[in-house]
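A single protein chain has been removed from this complex, and every other one stays in its place.
Going in written order, the chains are labelled A and B, and every chain counts its residues from 1.
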Amino acid sequence: MKKEKKWPEDWQEVNPGCMVFRPGSAREYHTGSWRAQRPVYDNSRCIKCGVCYIFCPEGCISQDADGYFVADLDYCKGCGICAHECWPGAITMVEEG
Amino acid sequence: MSERIGMEIALAAAEAVALCRPDVIAAYPITPNTHVPEHLSDIVAEGRLDADFICVESEHSALSACCGASGAGARAFTATSSQGLLYMAEVVPIVSSMRLPVVMIIGNRALSGPINIWNDHSDIMSQRDAGWISMFAANGQEVVDMAVQSFKIAEHRDVMLPVNLNLDGFQLTHVVEPMMFPNQEEVDAFLPEYKPYAAVHPDNIVSMGTLALPEIFNECMKANDEVLKGSKKVILEVWKEWEEKFGRSYKPVESYRTEGAEVLLFAIGSMAETAEVAVDQLRDKGMKVGLLKLRLWRPFPFEELREAVKGAKVVAVLDRAVSFGGPGGPVFSEVRSALYDEKDRPMIISEIIGLGGRDVPVGDFVKIAEKAARVAKTGPEEEYEIFGVRGS
Partner (left out) sequence: MNIVENFDLYAPRLVDKEEHFSAGHRACQGCGEALAIRLMCKALGKDTVIVNATGCMEVISTMYPTTAWNLPWIHVAFPNSASVGAGVEAGLKVLRRKGKIADRKVKTVCIGGDGGTFDIGLQALSGAMERGHDLLYVCFDNEAYMNTGIQRSGATPFGASTTTNPTGAASQGKNEWKKNIAEIIAAHNVPYIATACHSYPLDFMNKVKKAREVEGPSYIHCLTVCPTGWRTASEETIKLGRLAVETGVFPLYEIEEGKYRMTVKPDKLRSVEDYLKPQGRFRHLTPDSIQKIQDRVIMEYNKLLDKVENLHSWDELKG
């Protein structure tokens, strides 16, 4: 009963009480499809401060191997907060094609 | 060994619940149920029960706190009546759909308005469809026994549903009776420690109370319905075990002197004991009359009911609640519906008695039985009758 399930389930497969035993499973839904614009990073201006990371409501910004920050486009909704808050101006919002 | 003690039934209910070692009790006082949580808080204060008694600020919070405690994996209990039950009504169907085995004792009292603190069944009848297991007790012994049984039924892994145990306000709660109490060892042997299916704790992460889209909601409802219906099997097993251990038997529908009965009275709760006296009197006069007592309300005991009315010509269902402008008594409607497709079904009439604590003496039951015998020959006189109203 506590394993991967298909959607939508048969009534016998629904967890008792509609409980969900898979923490963080919301990641199965890629909110990146909502985007109208995308953040583009100019690493030459990035000072690796982490302000974009701390202010992302999705928590989809993380550091790459070199320490520069990059948004996970599977989840980025294109709200533009990171670009707005980046004080060296290293992030620009670009319209999705 | 069990001990025979005389005490007020509400206090006895509290003692029985205390024997079940609840972890969290959250309750709000309301007449006539107040003595149940009050005595439990006495027991906790005396150090006889290791539990947390939360003096919540409303009944809504009482049942909500029980949800939280049960969700955390603790054994939770609450008690209320009438307006209190309606105040927590928002949470009532949520407890059952979240599969939390909370036990609640309801001291049945009339719903307001006008405000009336005395006994009738309108409070529990308003929560018929909420998905709880629901049982009625007719005397003090049944209250003690069924209080302990409720926890075992609720927590069974095939059930995991909340249970409400109904006893008549004042008629039972404030009455002193002698009762046999099992001792702590016997209850511990009968009722094992609660092992929750899931609990909110970081060691095993779960999200409880999620949102169900229309795509899945019907399946959730079907699943819950099947669980409630299937719980009857567990209830019968628990009752069988109780009979083996303590010698007292429990059935979904109890019968009294129904052999060869043509007229049946169908009673719910403590009124059944008074009706028994009426049945005895009428039997002495030669009338073929018997009595059925409803014990298991939800899941509805279809098979037992159909079996119990075989051979009768008329059944008078004695509700203690009325569905205004509707088909009459709630239990009557369900009994009639359950028997509709039977090939040889008796006539079923609705007599609503004792609303708001009105005394129903033996003579009234005699009159109703005689009326039932009469209409069995002449046909029903009305949709339903609120019995004993002056001016009618």
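Simple rule for what comes next: a residue touches a chain if its C-beta (ideal position, glycine included) is under 8 Å from a C-beta of that chain, and two chains touch if they have at least 3 such contacts.
Worth saying up front: this structure is predicted, and the values here are computed from it rather than measured.
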Report summary line: For the full complex, contacts between the hidden chain and the displayed ones involve A, B
Query raised in the report: Considering the whole complex, which of B:I30, B:V187 or B:I216 touches the chain not shown?
Result: B:I216
Query raised in the report: At which residues does chain B meet the chain that is not included here?
Result: 23-24, 26, 50-52, 54-58, 60-62, 64-74, 76, 90-91, 94, 98, 193, 199-213, 216
Report task. Determine and list the chain A residues touching the chain excluded from the picture. Result -> 5, 7, 9, 15, 18, 20, 22-31, 34, 48-51, 53-60, 62-63, 72, 74-75, 77-81, 83-85, 87, 93
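By our rule, only the chains that are shown with their structure count from here on.
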Query raised in the report: In whole angstrom, what separates the CA-based centres of chain A and chain B?
Result: 51
Report summary line: chain A residues touching chain B in their complex are 7-12, 14, 16-21, 23
Query - Residue ranges of chain B in contact with chain A within the complex - result: 97-100, 160, 197-198, 205-210, 212, 215-216, 218-220, 222-223, 226-227
